[in-house]
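The complex is shown incomplete by one protein chain, all other protein chains being positioned as in the whole.
Chain nomenclature is as follows: A, B and C, assigned in order of appearance, with residue numbering initiated at 1 for each chain independently.
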Amino acid sequence: MMRTDLAYEAHEGLAKKCEGVILEKHDLAHGELIRIEIIDEEAEKIVGKKIGKYISYETPSFKHLQDDARKEVIESLSSNLKSIVDINREKILVVGLGNRRVTADSLGPRTVDKIKVTRQYFKAYKKEYDEDYNELAVLVPGVMGVTGIETQDTIRGLIDRIKPTMIIAIDALASRNMNRLCSVIQITDAGIEPGSGIGNMQGSLNKESMGIKIAAIGVPTVVDTATIVSDSIDLMKKKLSHRIPVVDETLGLLGQLDDNEKMGFIKEVLNPRFSDTYVTPNEIDELIEILSDILAEIINRAVHPGY
Amino acid sequence: MMRTDLAYEAHEGLAKKCEGVILEKHDLAHGELIRIEIIDEEAEKIVGKKIGKYISYETPSFKHLQDDARKEVIESLSSNLKSIVDINREKILVVGLGNRRVTADSLGPRTVDKIKVTRQYFKAYKKEYDEDYNELAVLVPGVMGVTGIETQDTIRGLIDRIKPTMIIAIDALASRNMNRLCSVIQITDAGIEPGSGIGNMQGSLNKESMGIKIAAIGVPTVVDTATIVSDSIDLMKKKLSHRIPVVDETLGLLGQLDDNEKMGFIKEVLNPRFSDTYVTPNEIDELIEILSDILAEIINRAVHPGY
Amino acid sequence: MMRTDLAYEAHEGLAKKCEGVILEKHDLAHGELIRIEIIDEEAEKIVGKKIGKYISYETPSFKHLQDDARKEVIESLSSNLKSIVDINREKILVVGLGNRRVTADSLGPRTVDKIKVTRQYFKAYKKEYDEDYNELAVLVPGVMGVTGIETQDTIRGLIDRIKPTMIIAIDALASRNMNRLCSVIQITDAGIEPGSGIGNMQGSLNKESMGIKIAAIGVPTVVDTATIVSDSIDLMKKKLSHRIPVVDETLGLLGQLDDNEKMGFIKEVLNPRFSDTYVTPNEIDELIEILSDILAEIINRAVHPGY
Partner (left out) sequence: MMRTDLAYEAHEGLAKKCEGVILEKHDLAHGELIRIEIIDEEAEKIVGKKIGKYISYETPSFKHLQDDARKEVIESLSSNLKSIVDINREKILVVGLGNRRVTADSLGPRTVDKIKVTRQYFKAYKKEYDEDYNELAVLVPGVMGVTGIETQDTIRGLIDRIKPTMIIAIDALASRNMNRLCSVIQITDAGIEPGSGIGNMQGSLNKESMGIKIAAIGVPTVVDTATIVSDSIDLMKKKLSHRIPVVDETLGLLGQLDDNEKMGFIKEVLNPRFSDTYVTPNEIDELIEILSDILAEIINRAVHPGY
């Protein structure tokens, strides 16, 4: 199975329609809003995404958004974020997943830098309630390769101490398509599974594992290298078949390999030395800067009534 | 009471000798090693430092250490760190306190970047024991003004999940003397009290509050502004008294104010707007870079038998 | 002479009125706009600020600006920046002075990160002119203690290559008053003199030394430690004189010392080891983040007609 963290990408890759999936597409003025819901365990297995709701906004590029396009993105996604996990009066923990020092993986930490943190004031003034702001704290747990600690342990330990009522997790995702790099924002109530994004998580981060409701928001910033190679071969097959008659047969045979066998094979070819490699655009730093601004705005609006 | 995180500085400031304090000084080739032990509650009250052992290495400057001086610092402090909390076969959590983005307060986080982290390998290979390395994880909890979370909650929550047998905490300290800025390293088993350093902690970080043994290591990187002013006045008194006969009387009277009254008075003069200000040298970035290298080397040697 | 980079602060400290200075104050809804012009060399000598125009906006705090206050700051200063050096069709070099790694000195570099850079597009598309954007490049020259290079050499060398028509320089300034820390923005056409801010410059950065027009924009982020001590003593004198009759006499005598003698004396007391120390609030990181946003917005609006 090609690796993707986007539910609608996983769904569109299916050979045939799946019963337990509800799909809606809405054309907005500047982009497309796609809602997909995985409603039963069979659909979960077929699509490879957990039961839950997934809402994506896709636009050709977030890089040069005009004011009205930016407004559309932020308003539609902040209201969706609010409703998908029913944000009301909450004690919120915002978690920036990923590794701050690896550019393509720094979306979570860099978004967290721009979130309006308020819990310290609630504590200092012994407040229980504020008209304009929810109580909000942030955590950047780091990645196990740097800290030696499973991300879940840091988060779960903190939950036990400060007792938030919900989590919002931000993460860099993997897409299976270069065209979607840095051009989709996905929100879900289904949490985050191991091996997402640049592959930092060792276990699930969801309602079951954390004991409180969770919303996850992310943007694909990398494509797995094996996916790129596999895709390129498929596209070549299409493009070359009129020029070289036997192509179809050959690459077709490659195509007939079981997906896991094929990916394993490509990975063997690619990575004799590195456990994981990914493809990223060389303008990634600028894109992360822009995207972290937008995500922070979406979250700040969704969580603080008076923001 | 003038603010200092150095036990021997607190002690030397006392008007008269205190019973429950054991003090030893050792001249080494390149610096001075000072051991001070606070042995009872009365001494704790008089000196203003918790019961425990404090070991300091002081040298005119860590900035231009020759190889043999550097070796002396690292060897004497790593063996003292090892013995002060009896580091044996341990599961260690190294905590870098302070705010990474405020230069004078970044000593903890920047030291942690250079610590040899091993816990991920123990987990990946399901190891319980290694000849050369202890199991070690690191945490940079951040400061409450940024995260909204009391430092202790993040640490305590993590301890409950990963069950280390000891903590090593690294922190930027406050001195009451410009001459000691970035020129003393202090190790203690007494933990860290609220209002240390740049003032990030809200509660104690010690054996009682954490439930496991703790070693703290730090270097003064700031002097409280009120301390500087008070010191300057005292020194002026000394220097000017021969030139201006009434100085002694005037500044002497100022000196006779109760310490708390005096500091409160100076703080009122100084900080109408800011809750806290500190004095720091403008070469602080370079000094932190050098000191974090040395602290990391001390810790790596003390904790990993085969380092 | 007490050290300040703010012209109106230097002016208000004068014992008596100075002929060659024009001063205007305007109360705006959320702050005060002060224009001061040094018109001849005698005024230059008395005030200690170069011939030129200085415009300052002062407000109690930039930390919690409401939307309309923020708008006032940005609009009044961007139009003043535009007029003070007559920004028209230009090739602009924006220079972020200071040391990115020392928080209080990072205002210049961190503002530059948020400036809209366009020169690469002018070059790529061989454009000479754009309706909406001026050609703009940025430079962060670093400080001599880190690079080994005089800031002016890096800037001057680049000017000779890319031939801009004007410079906008951003720098962290020194104030002589804690109350003005991070609460004043100053714009000037007089350039930047050696020993400003945290003391990184070795020579002047002005129209004469660079050969093109220059606007400088800055915010005080530090107070020289010696200034703080001197101020505190003066304030004490005022506050204590009713309690201790001879205070006036003593501190008065100290006050009668020649300013240079007095500052030299205080510096001797303060800094046996460090060439320079400064006082900064411990929330400085957050303040720099906020101020760099505001400065970037002021500059972007002043330079790009279509921003």
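Just so it is clear, contacts are C-beta pairs under 8 Å (C-beta built on N, C-alpha and C of every residue); 3 or more make two chains touch, one makes a residue touch a chain.
Computed from a prediction, not measured in an experiment: that's the story for all the values here.
Across the entire complex, contacts from the unshown chain go to A, C.
When the missing chain is restored to the complex, the residue among C:Ile51, C:Met144, C:Ile212 or C:Ile290 that touches it is C:Met144.
The chain omitted from view is touched by exactly one of A:Ala10, A:Leu33, A:Leu65 or A:Val102, namely A:Val102.
Taking the complete complex into account, residues 117-120, 123, 135-140, 142, 144-150, 153-154, 156-162 of chain C touch the chain not shown.
For chain A, the residues touching the chain absent from view are 61, 99, 101-105, 145-146, 178-179, 181, 183, 198-199, 225, 228-229, 231-233, 235-236, 239-240, 244, 246-247, 249-251, 253-254, 265-266, 269-286.
Heads up, the rule we're going with is that only the chains that are shown with their structure count from here on.
If each chain is reduced to the centroid of its CA atoms, chain A and chain C end up 43 Å from each other.
With centres set at the average Cα position, the gap from chain A to chain B is 41 Å.
In chain B, the residues that touch at least two other chains are 145-146.
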